[in-house]
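Shown below is the structure under consideration.
In this view, the complex is presented without one of its protein chains, the others remaining in place.
Residue numbering begins at 1 within each chain, and the chains themselves are lettered A and B in the order written.
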Amino acid sequence: MTTIAPEETAREAVFDATVAADERIEPRDWMPDAYRSSLVRQIAQHAHSEIIGMQPEANWITRAPSLRRKAILMAKVQDEAGHGLYLYSAAETLGAGRDELLDKLHSGRQKYSSIFNYPTLTWADVGAIGWLVDGAAITNQVPLCRCSYGPYARAMIRVCKEESFHQRQGYELLLTLSRGTDAQHAMAQDAVNRWWWPSLMMFGPPDDESAHSAQSMAWKIKRHSNDELRQRFVDICVPQAEALGLTLPDPDLRWNEERGHWDFGPIDWAEFREVLKGNGPCNEERIGRRRRAHEEGAWVREAAAAHAARKARNAARTAGTGEATR
Amino acid sequence: MTTARPSGTSTPSAAAASPADTGAGAAPHPADWPLWEVFVRSRRGLSHTHAGSLHAPDAEMALRNARDLYTRRSEGVSLWVVPSAQITASSPDEKDEFFEPAGDKPYRHPTFYEIPEGVHHL
């Protein structure tokens, strides 16, 4: 244990007061080490989820069944790359470089959302991801727009604004299938059956088992508990499923008058833990593809860096600073 | 002030971060591109506003990447990119010296002055 210097205590008091007053912590403010590392962990995981999350949907870009759908899907996958970039940018304000975070992703030292380890087997999965996965993500993300760390909150505002079309396009896609031919309807129902439970797992373990929740709530990085958000999501989805003409695969789903919420059946946390451990259907493929893209792109990044360095040397030589003679 | 990076400076926040989180001291890989801050003018008549950052090998590519990343929904009519390392920021620890002295000079604001009722265009 190190002794805490008086100025440290004073800084901590300023930090606590700022958070308590619902003001934002900004990059150069003093902050507790644990706050910083907790944020880096969360923002990095979020950024990784965006870029790994491109893969299951990109899987269908070349097979999209109409040109309109193809344009929508391409724009959506592009947004996910953009959102990853906004989030890496937020993490950099904490001193965590993007290359370093990508290294941690590629070597498995940092995680991404387990949901992306499930495969997209049919076109309807693109719709189910938009409706359920993006829906769950938005439920999680909207409170993050008020997160105590300024750059993260600002990135989330931008992300949420852009993502509003993501969920809608998914819902519209499923609605078209549900009202289409029998084969299309069956495709939509099958996708919802497969994506429903993994979507509920996206909110993380139950509150009494969540390792980081309590501290994150105190720091106002998180605003609501996992179980609260999960319940909110179920309540939103039930009437939406009905309007789609599709059912949710849970026999225990029923309205609870007393609670004013929908009751739902037990979640298979064993599956969640297995996927988290790396034993999901696509863990290997997802990380493998990401690593491959990064490795195969190394010569491109090196070329651009070498070109920039040469240009800078030439400019210095022209300016006569002697820089070029080093 | 929000744009300044702790890395590469000797600010207390950088010093307080654990090396594991900041990568402090790690030599940049030859393929690592520097960080640029992006400022967007959303329409004529407004100032450029900080939008975020990105990586690019040089200024030309930074500008193009900024166009693709930060204005793909028609958010801008003009862009600036600035190497993050080139920004000098005030330190939060100096905020009292920097900003408090301005707080007790209300005579710089028009609301400080009382004007009789019925006087217009003032």
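Just so it is clear, contacts are C-beta pairs under 8 Å (C-beta built on N, C-alpha and C of every residue); 3 or more make two chains touch, one makes a residue touch a chain.
Here, contacts and distances are computed from a predicted model.
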The chain dropped from view, which UniProt name applies: "TRAP transporter small permease protein", "Phenylacetic acid degradation protein", "Carbon-monoxide dehydrogenase (Acceptor)" or "Spore coat protein"? "Phenylacetic acid degradation protein"
Among A:Arg69, A:Lys104, A:Arg158 or A:Arg194, choose the residue that contacts the chain missing from this document, as touch is defined above. A:Arg69
Given that one chain is not shown, which residue among A:Gly180, A:Pro239, A:Gly265 or A:Gly278 touches it? A:Gly180
What residue numbers in chain B mark contact with the hidden partner chain? 33, 54-57, 60-61, 64-65, 68-69, 72
Hey, which chain A residues sit against the chain that's not shown? 51, 54-55, 58, 61-71, 74-75, 77-78, 81-82, 84-85, 88, 123, 173, 176-177, 180-181, 183-184, 289-290, 292-293, 296-304, 306-308, 310
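Keep in mind that, in the parts below, only the chains that are shown with their structure count from here on.
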Using mean CA coordinates as chain centres, what's the gap between chain A and chain B in Å? 25
Within their complex, state which residues of chain A touch chain B. 11, 26-31, 33, 36-37, 40, 78, 82, 85-86, 89, 92-100, 150-151, 155, 158, 162, 298, 301-302, 304-308, 311-312
Okay, in this complex, where on chain B does chain A touch? 1-2, 4-7, 11-14, 16-18, 20-24, 26, 28-33, 35, 52-55, 57-58, 61, 69, 72-73, 89, 91-93
